[in-house]
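One chain of protein is taken out of this complex; the other chains stay put.
As written, the chains take the letters A and B, and residue 1 is the first residue of each chain.
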Amino acid sequence: MFDTTLTWNDLAFLAQGAAMTLAVTAVSVTAGTVLGILFGVLRVQLGGIWSAPLTFVLDVFRSVPLLIQLVLGNALQSIAKLGWAPFTTSCVVLSLYTAAYCSEIIRGGIGAVPATTRRAARSLGMTWWQDMRYIVAPLATRVSLPAWIGLTLGVMKDSALVLWLGLIELLRASQILVTRLQEPLFILLICGVIYFVISFPIARLGGYLERRWSPND
Amino acid sequence: MKLSVFAFSLLAATALTSQAHADKLDDIIASGTLRCAVVLDFPPMGARDESNNAIGFDVDYCNDLAKALGVTAEIVETPFPERIPALMSGRVDIGVASTSDTLERAKTVGMTVPYFAFEMAVTANEKSGVKSFEDIKGKIVGATAGTYEAIALEEQVKAWGVGEFRPYQTQADVFLALSQGQLDATVSTSTVAQANVKTGKFPGVAVVGKAPFDTDYVALFTNREEYGLINYLNLFVNQQVRTGRYAELYGKWVGGEAPALSVNGVYR
Partner (left out) sequence: MLNYTFHWNQALKALPQMLDGAVVTLQIALLSMVLGLALALTLTAFRLSGSRILSGFATTWVEVARNTPALFQIYMAHFGLGNFGIHLSPYTALLIGIAFNNAGYLTENFRGALKAIPDTQARAGRSLGMTPIQAFRLIVLPQMLRVAFLPATNQMVWAILMTSLGVTVGMNTDLAGITQELNARSFRTFEFFALAAVIYYIIAKLVTLAARLVAARMFRY
């Protein structure tokens, strides 16, 4: 098993794949979080009935497999002749996917801020914006951050699916090497270890923050 | 002053008219690049060398075409399922991707005359005891999803009523499953079968015979309505054969005598 034909060149190829995974994740999580905060706040402000259409659309993103979303997104951009590269398509779809989950987390976070606290802030003469900025944001962040870290890691792992569109990320890079070298187990194990090494420390950090910031402790 | 206004309006007029008439062929020539969709896990048609660069029959074919057009070629790797979206979205100009010219697909994209023809071969794992096409009845067989041979094989398995058919998304996965013994046999194009067996990376896997399916003609494809380009591509395919380049490329990547691309008794 350790008698491998894998070269440094191939390891560099895997590293490039991992970099692609991270790049897709970074772009999607950033854009998805901004959108998610926007949608989350909107949903809270508008209330259940007025935000129903938005809630429905976001719910669709959480109820349809990501693979189907990616294929559909790609087909849609191709029909509209947008000519997006697979990277762009992947990031757009993944961002919306992230935003759908993120808005849920944000909504939960805002909901966890006691109404009395917010009323107190407003009666001190704070504007809505000041209330959001100085009262809600810090408190909601504490509640939301661990879940958000979990989401980020989830997106990182789900981003493996963009290989379907031809983007050479970590898993696809591994498959290409498996094709050429025919050492499936060894190469797939390396691939798994890379995912684990990226994900595990961040997951631990999330767990730590959750315990540390847990309001019941 | 007057002159420049005149020149400008002339320029604008040309720009406008040329835009109105420019078809894809014009666009390619004007842009200076020909972007080809090529599948790169389909040796010897498309593969990667040690530095993971694109090589193969289809890659050379695209380069030849670019040369004929006087532009530079750009190889865009597309997995099998991604070929059409890549074309539709304008990310590639044409597909040189071993695409079978089925009538079903011609409803969606425009196919040229065949530029390559595949014979179907049965490749089996020694342990399965498969020695010919007839032996695969009742066995677990697989092929690359959506290919001509996959569709034919699946129908055959259904007709037999015994055995199991599994489509994998890439040719590479089919051979991986075959060498692991997950599949007893596969039907693939003989070129692919030989190229894979020749690598020596699949111990216990051998080509055991021909499959009695019709020859699989594959075509270049582009948008359905781009007649100008399709016309050019048809002539290009003809010229490749006429000049002996087709036979040369066949010798380089596959070896042996190149199969005929024409069908007796009918025009296309």
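The working rule: a residue touches a chain if its C-beta (ideal position, glycine included) is under 8 Å from a C-beta of that chain, and two chains touch if they have at least 3 such contacts.
As the structure is a computational prediction, the values presented were derived from the model and not from experiment.
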| item | value |
| --- | --- |
| Touching partners, among the displayed chains, of the absent chain | A, B |
| Absent-chain contact - pick from B:M88, B:A193, B:L233 or B:L249 | B:M88 |
| Touching residue (missing chain; options A:L58, A:V71 or A:V92) | A:V71 |
| Of A:A85, A:L188 or A:L209, the residue in touch with the unshown chain | A:L188 |
| Residue of A:A15, A:A52 or A:I79 touching the missing chain in the full complex | A:I79 |
| Absent-chain interface as seen on chain B, which is shown | 80-81, 84-85, 88, 102, 104-105, 107-109, 142, 145-147, 150-151, 164-169, 173, 176-177, 180-182, 223, 225 |
| Absent chain, residues of chain A that touch it | 60, 62-69, 71-72, 74-76, 79-81, 153, 157-158, 160-161, 171, 178, 184-185, 188-189, 191-192, 195-196, 199-200, 203 |
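Basically, only the chains that are shown with their structure count from here on.
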| item | value |
| --- | --- |
| Interfacial residue positions of chain A with respect to chain B in the complex | 7, 9, 13, 71, 74-75, 77-86, 163-166, 168, 175-176, 178-182, 184 |
| Touching residues (chain side chain B, partner chain A) in the complex | 41, 48, 50-52, 77-79, 81-82, 84-91, 170, 172-173, 176, 179-180, 199, 201-202 |
